[in-house]
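With one protein chain held back, the other chains of the complex are shown just where they sit.
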Amino acid sequence: MKKTYSVFETELRVRPDDIDMNQHVHNSRYFDYVLAARFDQMERFYKVSMEDFTREGYGWVIDTAHIEFKRPLRLGEYFLVRTWMEEIETRGVRVGFEIVKKENGKQSCAGTFHYTMISLETGRAAVIPVWMIERYSI
Amino acid sequence: MKKTYSVFETELRVRPDDIDMNQHVHNSRYFDYVLAARFDQMERFYKVSMEDFTREGYGWVIDTAHIEFKRPLRLGEYFLVRTWMEEIETRGVRVGFEIVKKENGKQSCAGTFHYTMISLETGRAAVIPVWMIERYSI
Amino acid sequence: MKKTYSVFETELRVRPDDIDMNQHVHNSRYFDYVLAARFDQMERFYKVSMEDFTREGYGWVIDTAHIEFKRPLRLGEYFLVRTWMEEIETRGVRVGFEIVKKENGKQSCAGTFHYTMISLETGRAAVIPVWMIERYSI
Partner (left out) sequence: MKKTYSVFETELRVRPDDIDMNQHVHNSRYFDYVLAARFDQMERFYKVSMEDFTREGYGWVIDTAHIEFKRPLRLGEYFLVRTWMEEIETRGVRVGFEIVKKENGKQSCAGTFHYTMISLETGRAAVIPVWMIERYSI
């Protein structure tokens, strides 16, 4: 039976410097929003901040990103970034996400990021330790 | 007697994409934080949003920026951006600002921006109308 | 028989503000590099600049982005962005890309973007006119 994982949510707001020549959020900034939400959620929900990771000698690198853009966010908009584990593998995780407009709950974009865990010492992929799998299995 | 103006405050948080190779907020992002605070404060306190401005045929352009950097902001930090009118001139305004760390109230940076009001039609400096001076004189 | 299209190349260099806390190019900036290369190549090779598009009442919106990250780019590195048409559809195009390090030709990242052509007047997907298909079919 496949394990399902919790969905976590972070509220953010579009900054003026996120807006591009088309008057809506620049495509690459959605990436940054998901990253900001992951940092926030790792600390608040998984109780293992990026600093903890580094201290333990581990790091995450993104190896694949997939995004479907639906509705652009606009200047000053509030939005919710939801992320969840889709798969915990031996040396990596696949994280799903969606960004929805706070005003009406409509989806702005959605996708998945695949991260590999690396040892900061060797720079190579490392087996995710049991304690970390447990923290993520919520 | 010189008129003094209200100081307004906006709370923001450092995003991971604001951090540069030196592990603290990239110098140019403090600019963006002040800009974000001005947009927020124009709407909330001056009751004249950037959209209102555009609709009336006006725009603001920055012609001078001066920043003194004191203490860098770090990943995930909450901070307060305070801005205030220093001078309302015939065709421009000088806005003062400071960014302080929420945790301890210590100043991260401070400075002034000088903006000129332009007519969107002509692209040239325009006299600030009386109604706008009144909105700003709080 | 499937038509194949030309591969175009743009040389760029990593700027210091592209570097993030991990000392290499921030993940979302690769997006921006591909975008910069497309603008350059549309003008130089397809002979139809973004300005031409806008003048004709058309625009492109990205609806899907897929990136595989292989080797990070570092401060000051020169790199080549290659893009090509993978598919020209009735209302959209799929563009393939890869970024390679100039120094050794090794691949930094690769992926595809799917764009839909929209009418700027209606904001809706529009059929790509014949003249435009011809320009792209090189």
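For clarity, chains are labelled A, B and C in written order, and residue numbers in each chain start from 1.
Throughout what follows, a residue touches a chain if its C-beta (ideal position, glycine included) is under 8 Å from a C-beta of that chain, and two chains touch if they have at least 3 such contacts.
Computed from a prediction, not measured in an experiment: that's the story for all the values here.
Novice: If the hidden chain were put back, which of B:Arg29, B:Arg82 or B:Lys101 would touch it?
Specialist: B:Arg29
Novice: Go through subunit C and note every residue touching the omitted chain.
Specialist: 15-17, 29, 32, 35-36, 39-40, 43, 50, 75-76
Novice: List the subunit B residues touching the unshown chain?
Specialist: Output for subunit B: 22, 27-29, 31-32, 35, 59, 61-70.
Novice: Just the residue numbers, please: which parts of subunit A touch the chain that's not shown?
Specialist: Contact residues on subunit A toward the absent chain are 16-17, 19-21, 23, 26, 28, 75.
To be clear about the criterion, only the chains that are shown with their structure count from here on.
Novice: If I count C-beta pairs in contact for every pair of chains, which pair wins?
Specialist: Answer by contact count: the chains A-C.
Novice: Quick one: how far do you have to rotate subunit A to sit on subunit C, C-alpha fit, nearest 5 degrees?
Specialist: 180
Novice: Farthest chain from subunit B, comparing Cα centres?
Specialist: It is C whose centre lies farthest from that of subunit B.
Novice: At the interface of subunit B with subunit C, does the proportion of residue numbers present on both copies reach over half, so same, or stay under half, so different?
Specialist: same
Novice: Measuring centre to centre with CA averages, how many angstrom lie between subunit A and subunit B?
Specialist: 30
Novice: Just give me the whole-number Å value for how far the CA centre of subunit A lies from that of subunit C.
Specialist: 24
Novice: Using mean CA coordinates as chain centres, what's the subunit B-subunit C distance in Å?
Specialist: 35
Novice: Two or more other chains in contact with one residue: find those residues in subunit A.
Specialist: Subunit A, residues with two or more chain partners: 29, 32, 35.
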